[in-house]
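One structure, as structure tokens, below. Some questions next.
The complex appears here minus one protein chain, its other protein chains still in place.
Chain IDs A, B, C, D and E follow the sequence of writing; residue 1 opens each chain.
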Amino acid sequence: MEFWIELVVSVFLVAGGIFVLIGSIGLAKLPDFYTRLHGPTKATTLGMGCLLIASMILATYQQGYLSVHELLITLFLLITAPVTAHMLAKTAMHHELEILDRTSGKELSKRARERMNP
Amino acid sequence: MKTKPRFRLLPMPLHSLILFVVWLLLNNTVAPGHIVLGGFLALTIPLLTSGMQNTQPGFRKPLATLRYVLMVIGDIIVANFEVAMLVLGSSKKLSPAFIAVPLNIEHELPITILASTVSLTPGTVSAEISADKKWLYVHVLNLTDKDELIASIKQRYEQPLMEIFEC
Amino acid sequence: MLSTAILIVSVLVCVSLALNLWRLLKGPSRPDRILALDTMYINSIALIILFGISSSTSLYFEAALLIAMLGFVSTAAMCKYILRGDLIE
Amino acid sequence: MNLLWVVLLPLIGTLVPLFTERFGRNICTLSVAILPAWSLILVLMFAGDIFDGQEIRQSIAWIPAMGLDLSFRLDGLSLLFLLLILGIGLLVILYARYYLSAKDSMGQFYAYLILFMSAMVGIVTSNNLIQLWIFWELTSISSFLLISFWSHKSEARKGARMALTVTGAGGLALLAGLLLIGNIVGSFDLDTVLSSGDLIRSHATYPIALTLVLLGAFTKSAQFPFHFWLPHAMAAPTPVSAYLHSATMVKAGIFLMARFYPVLAGTDLWFIIVSLTGLITLLIGAYVALFKHDLKGLLAYSTISHLGLITLLLGLNSELAAVAAIFHIINHATFKASLFMAAGIIDHESGSRDMRKLNGLWKYMPYTATLAMVAALSMAGVPLLNGFLSKEMFFSETLNQSTLGSLSWLIPMLATVGAAFSVAYSLRFIHDVFFNGEPIDLPKTPKEPPRYMKVPVEILVTLCLVVGIFPAYVVGDLLNVASLAVLKHEVPIYSLAIWHGFNIPLFMSFMAMVGGATIYYNRRHLFEFQSHFDEPDAKQIFEGVIQSIVRGSQKVIDTLENGSLQRYIFLLLLFTLVMGALPLLDLTQNTGSRAQIPLDGVTLTGALLLILSAIATVIWYRRRFLALIFLSVVGLIVSLAFAQFSAPDLALTQLSVEIVTIILLLLALFFLPQNAHKESTNRRLSGDLLVSGLLGCVIGTICFAMLTTPLNTISDFFIANSKTGGGGTNVVNVILVDFRGFDTLGEITVLGIAALGVFKLIAKMRIFMPTRDDKGRAWSNDPHPMMLEMVSQSLLPLALLVSVYIFLRGHNVPGGGFIAGLITSVAIIQQYIAHGVMWIKPRINIDYQWLIAGGILIATATGLGSWIFDRPFLSSWFDYFDLPWIGKFELASAMLFDLGVYLTVVGAVMLILANLGKLTTSERIHIKEND
Amino acid sequence: MQHLPILPILIPMLAAVLMLLPPLSNSISRHRIFAVLVMIVLIIASTWLLLTSHQQGTQLYILGGWEPPFGIALVADRLSTMMVLLTSVLGLAAQLYACAGDDNDGMYFHPLFMFQIMGVNGAFLTGDIFNLFVFFEVLLIASYALLIHGGGKQKTKATVHYVILNLVGSSIFLFALGILYGTFGSLNIEDMANKVTLLGEQEQALAKAGGLLLLVVFGLKAALLPLHFWLPNTYAAASAPVAALFAIMTKVGVYSILRVHTTIFGEDAGALASIIIPWLWPLALITLIMGAIGVLASPSLRLTAANLVIVSVGTLMLATAMQREAATSAALYYIIHSTLITGALFLIADLISKQRGKAEDRYVSARKMHHGKVIGITFFIAALTVVGMPPFSGFVGKILILQAARGMSEMVWVWPVLLIAGLACLIAISRAGTTLFWRSSGKSSNDVPISRLKLIAVALLLSASPLLVMFGGPITDFTNLAAAQLHDEGQSVYAMLPEGDK
Partner (left out) sequence: MEAIYAFCVGILTTCGFFLVLRGRTFTVVIGLTLLSYAVNLFLFASGRLKLDSAAVLGQSAEYSDPLPQALVLTAIVIGFAMTAFVVILAMRSRADQGNDHVDGQIRLPLNQTHISDKRNG
């Protein structure tokens, strides 16, 4: 395998891995649900993106033709991740989960819960 | 919003196009057999599912769309780095916030896309949309300037979307 | 180099999964756990991709695709359950 | 001429009354009598040959595997019994014509009676042990029906049941005994058996066989201690008592002993059991009879006593005694049947059988009284009547035995005492009923019965007299051939004269007469003495015993089958544990010779996730949503495991099924309590944990042993033939749709049926709809979040496309109809979740039921298609085609089969989920939860 | 006709499917006519198959043309075809009974019924152990759905128990199959029988565990103690035609034990020979005893009938434990007899309970039945048969089994237990009958008409009883041959393959 391909793939892989991990770290360590929500929904998209790009490059190289079907996974993730986040946020507001005290505009969450205007 | 009568066999041309591309993506091929099959599927599946689609304003500006997509991808990348820093740093330094973004666009699809974009980009998650679809509630991981953020959302994402959907 | 990278990433993903499980076990709220589960779905996609890369096969692509599609459905369903109780109404 | 007809005619006759009943009583009676009479004529035609010393046989093979042949014989003993059965039977038919009231169903009565008659005829003519037993049991059944003829009376029902139980139990013992005898001899043919006496008597199982056969005989013949059923059988109409319970059925046991006399008798065991039983029965019967106020009760105990007498005679192991026994069979049948008929007439004409009310009937019915008195005197053993003759023989035989050693004198002594009581109750029968003052409170004024009702009695009483006076002429030959049949060789010399000079038997008779008269004269003292004892009511005791058996059984059942599923499962698992664990003791080492794969970190992490999640599911099982979440983690890890261990198809399937299952569980959880309280005791929990833990160990151990043991399998064949024979490179899929397509057809059928079943369940369901969640929060006001709606509907075409993709590639790479079907279903379900039923309803207009049926039909039709090419069901076909521009592609019947799978899956999943969803769109019912 | 062996599976399956589609769907009257016709066709096909198998030897049907042990083969020998015919006859009667109205108490009765028949027939015919599992599931899922037919608390409760227990059972089945495949490397029963002596020591222990776990599974289906608890309430709760059809279900378990454990773990299996027999003896005896106790304790006719099923299972298991041709032959005769008669008894119980108002079929005093006479006759015949009284078929089966036990050391147990159990049944049934028909209070109940169809169904089943005795000779000849076939290890399905396919 050519070095630069290996390099690129490795870089993408490790980057992806790191983002995936960061997402999960965020999930594990951030102080309240709403902040935790940020970690995975974003970091994983990029993390996954990197991994999939690595996979794409490698597969293209190995199979000798353009392998792009990994894009489809990314597409799915990009479409669904926001809805997941939205639904989870709705759930959290519905359960009136404790919001970190220093969050500004806390009262907005109550308005949002009722889907009223602020 | 104008709803033109469409060619019955092609109720959703954009869908058909996407499906056709996705088919080729899935199969990793441009073999003639798959082109025929993909074409066939791209025609029939929308026919089958057209009943399941609420009519939405169509895309009118392919170029603007592309530009928007690229911009969002760029933002996602940046956002991820920022969020990464925030996550790895001390969580005591975070100043999270709820904000309400007033919306100008009205249709469901553009609003959904806007909310999705917001969720995908730096430190913001669309938490809720008001029942009258006039407000987007956003949770911000680390708020520095509320008005600036609102303005940036409106200008950076809502504007182009209004342009794309001609509404 | 690639194999080292794969090894590193495996470790990273595994640690991620472990963290997810930790959150899953800890909660404290239901949304927390659903979020952890959703993250777990996504991390397992990573694992499968990695798996495909290391054994240079595309046989597992569909599995990753399915998790992406179905994981979403599952998460959405769980949220809907919490919000409305009734999934289909 | 055909011996078979002797049995068949009455058997056919059973049906006659059912058809002729409607033509009136006389015609019915007449028609009923024809076939038995014909049968009797046949018997009489045979009689000449029998008297000439012949035995007539006839045999047809029936069930050789069981040793059962349809086999009949006619010898002296059979002839004697046939004459009794058919002769007295005909008289009883005539008698019953007048006895039965208009309310009674005559047809039914006669049918039962003739059935009984046929059974008796069958018993005495059987030449096959099993056949004999069949007829034996038939007598029990028909007697049950006859005793319970007045089924509205509790007496009748209980009496019938008691008789059936006792004789039924005896019948089972008899069966065992006969089978044992058959096994000893190696044949169930009576001739063979009868000629194997030495073999039988010397066999190790002889005592058991003897005991069992005698149990049969004693129960039937009401011998002590099984005698108690007979008095209660008197609840039957009197013709039945006269026929079954005096003349014939109770004699079946005697017949049995006589029949097997050549092979079973002659041993000390026989003597001890039979003679002692007979003696005790004789005494008890005679004693108790005296105290019965019921006319039929007296006669019943008298019958017991006389049966005891005959048994005693048979038990004496003396040939002359056996002859005496046979003689007494005849005599007892005649006088006792006539006495019962007389009692029946008295009952019929006066409305009572109570001897405390019946007095002085001589004035009212002198003719009947005369007949009854003659019969009663015969019963008492008065000279010139037949009873006297056999009693004389009996006495002399009791003197001729010495088996009890120095105590042998006891037997004639006790025989005399018994006879004295017999005289006493006969006197009571005569004096108390026909004299002794005036009737008291009788329901009717007694009068003579109709003319023809007396005829049977007249005939029988005449027989008593004729036999009593001219014994040698009247019954000499018959007794001779019957004895010959019993003894199997020359009959010893005996004399049937009335007068044998002054001898000890005559003295004993005299003593009995005097003693009987004395006892009767002093009866008041005796009655008073007897009244100090509570007479045990056999019926109550018997019912009590039965009821305590029933109650005991109920207790056992209630204790074991307590309706607790948990217990049943526990037992199932315990049993499984034992079955699974014991063989492991033979497992010398857990680890086999197969090389193991080194463990890696990813697998370890996965395992950790799996184990912790599984345990978390258990720990939080009462918090159901939580359990569900952990369950999904387990499912996810399991699919990853499949992926890792080279099973991509499994991974895909597991994933898709997993999601559908989660959705299903979520749907269900809404209608179920969200959380549960702790309700298992710690003891139960630890017990359950122990068993399931041990089972886990067993399964784990087996799994490990299996994994490390090398395996030779048939699978190489599949890999070798997948492409060439099945046309696909995904071997798993080719197995599913081709090599083992039949499994798959069954599998989708299961899925389809499950969907139908679920629909059935839902159709009648009245559901609980919680208006709040488990924490008391009202539900969110946003049933269909907009973003979810928008994204879901745009995902639908994509998901369908992916389904098509997965479907088409399945034959060659992981995928296939099932997974594709699940993806389609999930995509549609997602629409339901996002938009709700009402939105979908006008948009999807598919009858899912048809989809299921259509799917299975397509799959089956694909299989059937191979019939056209004369190949077996599900033979596959595939070929490659080359079209210009498009290129080479494959068409395979397997695809069509897979399409069937796809449609079934979609239909089934949708039928289940969509209908479940629809449940809530109807009016919400809120029922207060009671748990 | 070469496709004959698969017809007993395909006919009901296609019938069921067609009934779900237009023009048959949604019309109960069309369902009825169609279903009865199909069932008659099925009886004809089954009879034809039985005769073919009997006269021309075992019929092998190789699905997809993939010869065993690779593909799935149906083995239509005397035993399996006999069971198939039995199922069809029982099915027809139950179905006729249902057509009088019970089929309309819920949805999909006839399709489910057909699926059930398909599953049962498949289980009888298949020669592949995993395929057996599949057909078990077919018949189980159909039975779940049928059990709930008609609705009501009792049925729901019984179904919950029945379903959950059987799901656990199915799991154990799969564990067992995993072990068996993991040691034999094959799924074809005949092939496994050939391989059983070749197993190494390690595999033997595992295979033994597999074989014993199968006993658990089949024992659960057959209602062998201590796995029988589900049966009484389940059968008593089921609607009459379903309960009648269920009479064959325990026999599927018995059949499977006969088939699998005689073929694979039979007497020629070397170290694994007769592995279940030491267990079967005591379990069968206790089952028989518990069944008899249950019969005595039953408060209603339906429960009595259900417990009689347990008695019959105990009896059959005893015969199986004897491991003799004569015993197997006796068992086969007994299977025919007990299946049809318990089926009839469930139907009769239903006839009775419809006539007695609130008292239903419980043993309490109630108003006199309006059609007491005709029902009484049917009850009487059924009662005599189940009790084992001549002239009906019960005694033949009992005597055959008693005789089969002769010379065995276990005879000391078998005979008394069998005979005393018979006595217990006699006591219980005579109490039952006298109470139901004669212990009436007050006037006769209102005229609840009895459908002629129901009576025909009952008569159809009951007629088996005298016929089995009358034609006892030919029938026992047949069961002898069937038993010989089962015990003959030398006979291989491969022997029947054309040369080229070997």
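The definition used in the following text is that contacts are C-beta pairs under 8 Å (C-beta built on N, C-alpha and C of every residue); 3 or more make two chains touch, one makes a residue touch a chain.
Treat the numbers as computed from the prediction; the structure is a model and nothing was measured.
Novice: So there's a chain missing from this view; which of the remaining chains does it actually touch?
Specialist: C, D, E
Novice: Among D:A204, D:L407, D:I493 or D:L599, which residue is in contact with the omitted chain in the full complex?
Specialist: D:L599
Novice: Looking beyond the chains shown, say which of E:L18, E:L132 or E:V163 touches the absent one.
Specialist: Of these options, the touching residue for the absent chain is E:V163.
Novice: Give the residue, chosen from D:V6, D:I254, D:A419 or D:L631, that touches the chain omitted from the document.
Specialist: D:L631
Novice: Using the document's definition of touch, tell me which of D:Y520, D:F818 or D:Y902 contacts the absent chain.
Specialist: D:F818
Novice: List every residue of chain D that touches the chain not included in the displayed model.
Specialist: 563-566, 569-570, 573, 594, 596-600, 603-604, 607, 610-611, 614-615, 617-618, 621-622, 624, 627-628, 631, 634-635, 638, 641-642, 644-650, 653-654, 657, 660-661, 664-665, 667-669, 671-673, 676, 679-681, 684, 688-689, 691-693, 695-697, 699-701, 703-704, 706-708, 711, 713-715, 718-719, 722-723, 729-732, 735-736, 739-740, 743-744, 747-748, 750-751, 753-755, 757-758, 761-762, 764-768, 812-814, 818, 908, 912, 916, 927, 929-931
Novice: With the missing chain put back, which residues of chain E would touch it? List them for me.
Specialist: Interface residues of chain E facing the absent chain: 130, 134, 137, 141, 144-145, 148, 151-153, 156-157, 159-161, 163-164, 167-168, 170-171, 174-175, 177-179, 181-182, 187.
Novice: Name, in rising order, the residues on chain C that touch the hidden chain in the full complex.
Specialist: 55, 57, 59
In this section, only the chains that are shown with their structure count from here on.
Novice: Give me the step distance from chain B to chain C, shortest route via touching chains only.
Specialist: 2
Novice: Whose Cα centre is nearest the centre of all Cα atoms in view?
Specialist: E
Novice: Quick one: chain B and chain E, Cα centre-to-centre, how many Å?
Specialist: 62
Novice: How many angstrom lie between the centres of chain C and chain D, each centre taken as the mean Cα position?
Specialist: So the centre of chain C lies 61 Å away from the centre of chain D.
Novice: If you average the CA atoms of chain A and of chain B, how far apart do the two points sit, in angstrom?
Specialist: Roughly 15 Å separates the two chain centres.
Novice: Specify, in ascending order, the residues of chain B that touch 2 or more different other chains.
Specialist: Answer for chain B, listing residues that touch two or more other chains: 22, 26-27, 115-116, 126, 129, 131.
Novice: Per the contact definition, I'd like the list of chain E residues that touch chain D in the complex.
Specialist: Residues in contact with chain D: 2-3, 6, 10, 13-14, 17-18, 20-22, 25, 61-66, 69-72, 106-108, 111-112, 115, 118, 122, 130-131, 134-135, 137-138, 141-142, 144-145, 148-149, 151, 160-161, 164-165, 168-169, 172, 175, 178-179, 181-183, 185-187, 191, 200-206, 208-209, 212-213, 215-216, 219-220, 226-227, 229-230, 232-233, 279, 290, 293-294, 296-297, 299, 326, 329, 384, 387, 389-391, 395-396, 399-400, 402-403, 406-407, 415, 419-420, 422-423, 426-428, 430-431, 434, 437-440, 469, 472-473, 476-477, 479-480.
Novice: Under the touch definition given earlier, write down the residues of chain D that touch chain E in their complex.
Specialist: Of all residues in chain D, those touching chain E are 61-68, 130, 133-135, 137-138, 140-141, 144, 148, 151-152, 154, 157, 160-161, 164-165, 168-169, 172-173, 175-176, 179, 183, 546, 549-550, 553-554, 556-558, 560-561, 563, 565, 567-569, 571-576, 579-580, 582-584, 586-589, 592, 698-699, 702, 705-706, 709, 711-715, 717-718, 721, 725, 738-743, 746-747, 749-750, 753-754, 756-757, 759-761, 763-764, 849-850, 852-854, 856-857, 860, 864, 866-867, 870-876.
Novice: Touching residues of chain A toward chain D in the complex: what are they?
Specialist: My answer: residues 76, 79-80, 82-83, 86-87, 90, 94-95, 114-115.
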